[in-house]
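Yeah, one chain of the complex is gone here, protein chain that is, but the others are all in their spots.
Labels run A and B following the written order; every chain starts at residue 1.
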Amino acid sequence: MKQTTTLIEYATKKEHWKNNINKAGIVGFFLGPYGICFALFFIFPLVFGIIMSLCSFDGSSIYPSQFVGFDNFTKLFTNPILARDFWKSVWVTIRFDLIIVPLSILIPLGLALLISMKPPGYKFFRSCIYLPGIFPLTATGLILLKMFDYRNGFINAFFNVSIDWFGQTNTAWFMIGLFCLWCGMGGNFIILCAGLENVDKTLFEAASVDGCNKIDKFFHITLPAIKPQLFICLFTTFIGYMNLYGQLLILASNTPDQSEMKSAVFRIQDMLIGNSKGYGYAAAMGICLGLIIIVIAVVQLVVTKERKGGSKHEEKFMAWKKSR
Amino acid sequence: MKEQVTPKEAKQILKATNNKLVDETLDSFVTLRNINKIFPNGVHAVYDFNLELNKNDFVALVGPSGCGKSTTLRMIAGLEEITSGELYINKTYSNYLPSKDRDIAMVFQSYALYPQMTVFDNIAFGLKIRHIDKKEIEERVFKAADILDLGPYLDRKPKELSGGQMQRVALGRAIVRQANLFLMDEPLSNLDAKLRVQMRSEIVRIHKEIGATTIYVTHDQVEALTMANVIVVMNKGFIQQVGSAMDVYNHPANLFVATFIGSPSMNIILGSYKDGMCYLSPQYSFNLGDEFKKKIFDFRLNKINELQEMLEKIDEINYEEILKMESRQIYKRGQDKSNLQIKSKKTNIFTALKEKFTKKGSEQEQDNQAEIKQKITELLKSYQTSSLESIPLKFGIRPEAFYLADSFRGKMKSPIIEAKPSMIELLGNEYIVHFNLFNEDIQIKLENTEEVSNEQIMKIVFDIDKLHIFDVESGLTIR
Partner (left out) sequence: MKRKAYSLFVLAAVLSLMGCNNTNNEISSVNLSDDGDLVRDENGNIVYENVKLKLWSVTTGDDAAVQDTIINRFNQLYNGMINVEVTHHSRYDIESLLANTMNFDKDNAPNLIFNHGSKAVEYANNKWIYDVTPFFEKSEIQFDKEDFASSLLDAVTLDGATYGMPIDCHSVMMEMRLDILEKNNLKVPTNYYELVEVCDEAAELAQNNNLWIRGENSQGYDAITWRKASNAEEYTAFPISFGDMWVHEFFGYTAAIQNGGSLVNPENQYPGWYSQESVNGLQVLKDWIFPTETSVNKNPLSKDYGSSYDVGDEPFRNGSAIFKLQGPWSYQNDLNDFDRTLAKDGGSDNITTRNIGKMLALDDSKPYASKIKGEGHALMMVSTTTSLTKLCAETVFMDYIAYSSGIEWAKRGHIPAVNSVAQSEDYRNDPEYDKYIKYWGAPEDYVVVPPTKFYTHIDNYFKGALQKILAASFKDQSIDSILKQEYEDCIAYINLYS
């Protein structure tokens, strides 16, 4: 008797196992390539980066030479030159972000609204707006350098002004902002365009009957309807510009006051030139920067989360009913 | 209002009356005169809509899909431009007024609730926009919530509500506006059957309580019959009949109204009339008396005169002139000029009109004139058949007008029809029995106490008093 029961159990178990392996095999087959890439290019550098930030380097090889714990991090806060340079650059980056992020959402929003009215030729304009984003950063940066050159540039000659665009920090930042906006408009524009398409048209009619003018309609119907898209734009734009580097390298290398122009990633890159002694500090800086970005992103998430309605109206209603 | 004034005087008058033109000569609350709607692609959706509504009326616009009822409602609401005609709301000329100035409240088919606002805010939105005092807003909203039983839901967002609750919120939004005219665009079509019946009585109750004039669009004739005191039946852009529920049901003006109203619909049988006798089939006939003879004679005479007039007019009047006059009128009524300047065939209203009257453009005008002439002449001929020949007629009998021969309870009994039922449907309290008679599928309603069976031949009669007779060519009711 025992034998037969075991047989049935065994057969069922075997079938179960086969099934599971089959399923796992399929999952592995499809997820495998991505999983390997993810591990290789995201997990491994992240873990190695954390390890690097806990070690020091002696400059002769790219591998860490000595485990020093949180020494690198404390140096980031206490060593005068390191702290001054790094935190200044973080502040410079955040300051730039605060200005560029609203512009980088409002201008594409305005354009998306214009396009959503579908004027003649709107398809052409739509592609024109997205086009600058696909051009390579370096090439456009160099062209911009030549156009806005102080002595030989086209812009200065055409408008008959004599402004050293890249020579002073405020005009240099203006140029960086211009460059970033010009290149980055397309991405947010596409997202917002798609969002605007999905706004329910009958809501606008109801609002007309309720008595809204165009501005009211925009604030009460359009904006709330594209809230998810706006949030995506807000997140990605902010995080993207916290990692600002390429534009600065190309446009602002010749600006005299470099400490005002260098962003956080720029300082990290500076740690990597020459020999490998600075790798530990670079890794620590990178992790600090990452943590700051995470904190700000979480703050954004919390602030923009949808709230439950509460029950204040219901209570008031009960009170009113009682008083009748 | 139609006198000639100088621009300066016009400006002063408008300023004095706060940009509203009031015509005191009207005594109805809502007046629509010769309202036409032609869409930019040339489709003529509403033809010559004329209607007068008194205060506190509950008007239902019924008709099949695409008959122009929603378009009419939207024109009254101000969401569509009126191509030609005049609209007076509360005696004020409202063609050009924007929606918010027309003193209307609208309930949409898809409720159109603002998704990010709570129920309270949704209802209060219209008032907030008009900068009404907060206390007043609260008072009104709570009152509406009380009427509609929305108290527990005031803090919820639309996505947390069921269909019926959303509909009530939409109603509440309309109520708080305290408008004089309510417009409802198929509000119950998104609900399930039971809820629909429930909401129907709710709407009627609210109408009694608040007493505002309501225009209600629906494709369900049961709703129209139960809720409205004035029913407007529409088909293909034309008004078919305006009247109370009884009128429309018992005295339909034409074939369409007769078959549209009533469920199951009226049985239509093609028969003939000759020499005083009505024939439903060569074997089955009955006499309707001299009264009917006169009626049908008068009817046909009228028709003949009408057609002869038209024939004469065709020769006299220049077609081009008619077209030009019509299109100029429509053109003048503020139609967007740019639409006319677009050269494509579809968007040119003038060409669209031409296509309506003529087949293709002005070159074939002469041919088309002849074609129409020929059509009218043919019609004329068919009416002019001598009274000795048989005239084709359509006879309409409602299912309720049939009785078993033994249990006849009507006014005038018809000859007995013997037939075997083809199908029997039990609806709970009554039977619907199908017969294959007179080449048609005749349905009759019988009480569930009667004896019916598929095998036996039944003897049925109908009430001749309830017989409707329609003209085959025009569909108009003769009796």
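Quick notes on this one:
Everything below uses one rule, namely that a contact is a pair of C-beta atoms (placed from the backbone, for glycine too) under 8 Å apart; a residue touches a chain by one contact, two chains touch by 3 or more.
Please read these numbers as outputs of a predicted model, since none were measured by experiment.
One chain is not displayed; in the complete assembly it touches the shown chains A.
The omitted chain makes contact with just one of the residues A:Pro64, A:Gly141 or A:Gly211: A:Pro64.
Touching the missing chain, out of A:Gly69, A:Pro228, A:Pro256 or A:Gly310, is residue A:Pro256.
Contact between chain A and the absent chain runs through residues 35, 39, 43-44, 46-48, 51, 55, 59-65, 67, 75, 79-82, 145, 149-152, 164-169, 172, 254-258, 273-275, 277-278, 281.
One rule holds in what follows: only the chains that are shown with their structure count from here on.
Chain A and chain B have CA centres that are 57 Å apart.
Across the interface of their complex, chain A is touched by residues 77-79, 98-100, 104-106, 108, 110, 112, 114-116, 118-120, 125-126, 129-130, 138-139, 142, 145-146, 151-152, 154-157, 173, 177 of chain B.
Chain contact summary for the complex, chain A toward chain B: residues 200, 202-203, 205-206, 208-212, 216, 220-221, 224-225, 227, 309-314, 316-318, 320-321.
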